[in-house]
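One protein chain is absent from this view; the other protein chains keep their places.
Per-chain numbering from 1; labels A and B assigned in written order.
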Amino acid sequence: MDLVALEEIRQVKYRYLRCVDLKLWDDLAEVFTADATVDYGTMVYGQPLKLTGRDEIVAFLRAKLGPGVITVHSAGQPEISIDGDQAIGTWSFEDTVIATEHRVVIKGAAFYQDRYRRGEDGRWRIAHTGYVRTYEAMLSLDDLPSFRLIAKLGADVADAAVR
Amino acid sequence: MDLVALEEIRQVKYRYLRCVDLKLWDDLAEVFTADATVDYGTMVYGQPLKLTGRDEIVAFLRAKLGPGVITVHSAGQPEISIDGDQAIGTWSFEDTVIATEHRVVIKGAAFYQDRYRRGEDGRWRIAHTGYVRTYEAMLSLDDLPSFRLIAKLGADVADAAVR
Partner (left out) sequence: MDLVALEEIRQVKYRYLRCVDLKLWDDLAEVFTADATVDYGTMVYGQPLKLTGRDEIVAFLRAKLGPGVITVHSAGQPEISIDGDQAIGTWSFEDTVIATEHRVVIKGAAFYQDRYRRGEDGRWRIAHTGYVRTYEAMLSLDDLPSFRLIAKLGADVADAAVR
């Protein structure tokens, strides 16, 4: 069992998730192989979402999950198998999206099914990521009149009129 | 510190959690020793729940958490101690159960207290699992009239009448 490679693969996944939620789009590109593919499988955008290539993936995430949208992407429970410079991994996943402008909260869970590849520079990157949804649900903040945001990325907003 | 055994134990726990949420009951049996015991300690079913033996455990989960119930079981923060072919482990745990038929959501958190045993085939399995609840709470979906399921296991349900 190559414990160092396991740790390196975990860390590239963690960096991906952190860069998405902190909106670090330039750092995000580095976690993907140039020919990476994603299959987010969500219906939020009307159809299963397939993207090809690091540039397309980062451009999509930057456009959809940019500063106005609060996102929390939590993954754990990695079951990773390594075969030379290739690896596959399954992860549990829970996400929360709070779009205050649209007064909507989206919550869901899934299992990621990823592929990883070690480049000539010795670094592991995500070659494919996708998931199978356990569930995904939407809720309007209109059902929760007392809901109040007290902090968000880049700003503490206690007592402010931000909702 | 036996890092390989630590990883093997984590993976058997992750497989258990994944099999429950993806309803992979046949694969689930493999994670338990034949004489495994569980003590889920929950009051949802009216009393603390104790089960003995792999077959009884899997039969219970299959009956209670089957296809009609959305479950998310997330565990992390493993503190595992190994002593030869035995190990004990504590894990943090959060669960979500969405029973749309009964229009109820159950959310909770706990700390697992597990025992593991390495078999003659060299594989670690769960010999006992149980937990201490931090909290568990129920909520009716009637309080959230806008709640809408947009995906569930085995089906994306956007725009469908599924609630």
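As a convention for this text, a contact is a pair of C-beta atoms (placed from the backbone, for glycine too) under 8 Å apart; a residue touches a chain by one contact, two chains touch by 3 or more.
The shown structure was predicted, so the numbers you read here are calculated from the model rather than taken from an experiment.
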Subunit A residues touching the omitted chain (full complex): 3-4, 7, 11, 13-15, 17-18, 21-22, 70-72, 74-76, 96, 98, 143-153, 156-158
Subunit B residues touching the omitted chain (full complex): 1, 3, 6, 41-44, 46, 48, 74, 76-79, 90, 92, 94, 106, 108-109, 111, 132-140, 142-144
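Heads up, the rule we're going with is that only the chains that are shown with their structure count from here on.
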Gap in Å, rounded to a whole number, between the CA centres of subunit B and subunit A: 24
